[in-house]
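Here it is, the structure in full.
Yeah, one chain of the complex is gone here, protein chain that is, but the others are all in their spots.
Each chain gets a letter, A, B and C, in the order it is written, and its residues are counted from 1.
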């Protein structure tokens, strides 16, 4: 196998698609958001990306195996076409991150997709009520547009920058003249956070121009809140409970 | 040395062989099962695979050294021919796992061997009496066949998928149209488990059509049970013994 | 992206420039010193170096992203031209360190820059009053010259040698006949140390022949001393405070 391989699963007939990435990360915000689009809208798997830099692993569904990969879906909303990247893995090493992102940008260019939206979460370190959405872009034009849709741009935040595939889609995208933006929902960092994913998707709806039903995501948010409530009760039952003691749950 | 090298040790005259992999893993189930076949049946070493992704190491036998490798044996039972892969090492890094498996599949194809059976263990986290055998395959046909021989297919189990050479023999095998199945014996995960290896081999006997004597494997299982019994007695002597306290022993 | 890529940001018209490196390291001495030159003197960004061996990361400034890189500035003082390398990252692996340094030396040679000065810190393990400057060079001529400017050469010190880009600029520089010296300010190793950076720059002023204002660096040193004083007071308030308990602060 080559270091990076693209499998053509199906052809896609898309008009001026944008590209949306949602791989695992903080609070699984990006992953939840991207998977929600694939589930709720008209979608078809069109490409798989394999890599020797993914974990040496197969997943199992109904007893059948699937080699570790990232999947690109053609997703159509009434007013917007999208390519949506989902998957369970980041690359396993530095060189792999760069090579994988270059491969993804090859696909972006083969579909003339633009701009690229990398979805993710920003950890706040505490449970939150209001889900601000923070942004970072490769161009000032995109920054101005996204500000109109309620995205916050806060100087050098997040301070540690953006790491992994999301970060490199912007960094390598810029070097290839692919406009790209990262849209990050605030999230505690302790929990899988469907509410943060919803906040990110609401920005996307406005920016791209489509509508998606949030019921299933809200149901999942309710379940998470039940979990949180039970944990808080258990901690108040015991001595020194505090929100900050919550482990990562999802 | 190239990254992956195949040494031709002997020619093999096999008819429609299957390929069986048993490298180290959970409970050493796969390794015990594969080595049992090599020891009990007519077998001859036919290939060695060396790799710069194996540990930089030689083993010693009678004062003579052998470079780290995987070994492929031609094994003949009265009614079935097999290629059986044994060894002491997995690859040392992600890229190595992929390259090594590709090299093994080159050998599989050079012998027109099919299907591939990757043998392994599934940890249950507790000592067990009944040794169920769990399966995963690359094709529905294989799944149906193996179900007839008593292999359990349990939706998405094992949940973490299958990692290492075993997993990739299925994942990369499928991409090269080599039908492959993973047959996993349940095992506590704490002990080298000859009983689980026997359970796996009994499925193989039925699926491939051969017979093998289990006496040496049963003797080894008896020894292991003696060890377990002594540990349990020691723990009951001390205060709070439980099965789950067992360390990995073998 | 290639493993190492050089971006031409601007042309530079420099006369017999020296090359100065100041990447992150002990006490951030080299980084502080190099950044001070870029800030205080006439400077222009002329090259960026990208690498798949840098962290897979973008930094953010005013909401706009910048891919992880090292930056080379053309810096002109009235009597001396310099190329000054700054950045936030070392390479992430051994092979990357070698490749990145080779790429930097390609740039050094393309500008006919010589000698190379690698700036850094030497940890003493305790807070210090006097900031000796230790040196190491690739040639005896340079050693003699730097000794005249007050640089200490102490046999085999630092005992662990010099690691990272700084070390390799000398090691690989010598193999390419590029004369190179490492100039290291003593520093506690616990704190970002502007005073040590100033001590290093004073040697450089004498060796290269230029002058730079130190006010901003001294202000920063004063701030650091305030921090240290407060920590010492806090520790004396508590029981067993000692200088050596200081964590790394900056």
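Definition applied: a residue touches a chain if its C-beta (ideal position, glycine included) is under 8 Å from a C-beta of that chain, and two chains touch if they have at least 3 such contacts.
All figures in this text were calculated on a predicted structure; none of them were measured in a lab.
Engineer: Looking at the whole complex, which visible chains does the left-out chain touch?
Structural biologist: B, C
Engineer: Among B:92, B:124, B:139 or B:232, choose the residue that contacts the chain missing from this document, as touch is defined above.
Structural biologist: Reading the full complex, the residue touching the unseen chain is B:92.
Engineer: For the chain not shown, which residue from C:72, C:136 or C:178 touches it across the whole complex?
Structural biologist: Per the contact definition at the top, the residue touching the missing chain is C:136.
Engineer: Go through chain B and note every residue touching the omitted chain.
Structural biologist: Where chain B meets the chain not shown: residues 1, 3, 7, 50, 52-68, 92-93, 96.
Engineer: Name, in rising order, the residues on chain C that touch the hidden chain in the full complex.
Structural biologist: Residues touching the hidden chain, for chain C, are 91, 94-95, 97-99, 101-102, 135-140, 143, 153-158, 161-165, 167-168, 170-172, 174-175, 182.
Keep this in mind: only the chains that are shown with their structure count from here on.
Engineer: Any idea what the CA-fit rotation angle from chain A to chain B is, to the nearest 5 degrees?
Structural biologist: 90
Engineer: Find the most central chain, measuring centrality by the gap between its CA centroid and the centroid of all protein CA atoms shown.
Structural biologist: Looking at where each chain's C-alpha mean falls, the closest to the middle is A.
Engineer: If you average the CA atoms of chain A and of chain B, how far apart do the two points sit, in angstrom?
Structural biologist: Taking the mean C-alpha position of each chain, the two centres sit 38 Å apart.
Engineer: Quick one: report the Å distance separating chain B from chain C, using the average Cα coordinate of each chain.
Structural biologist: Those two chain centres are 53 Å apart.
Engineer: If I count partner chains per residue in chain A, which residues reach a count of at least 2?
Structural biologist: none
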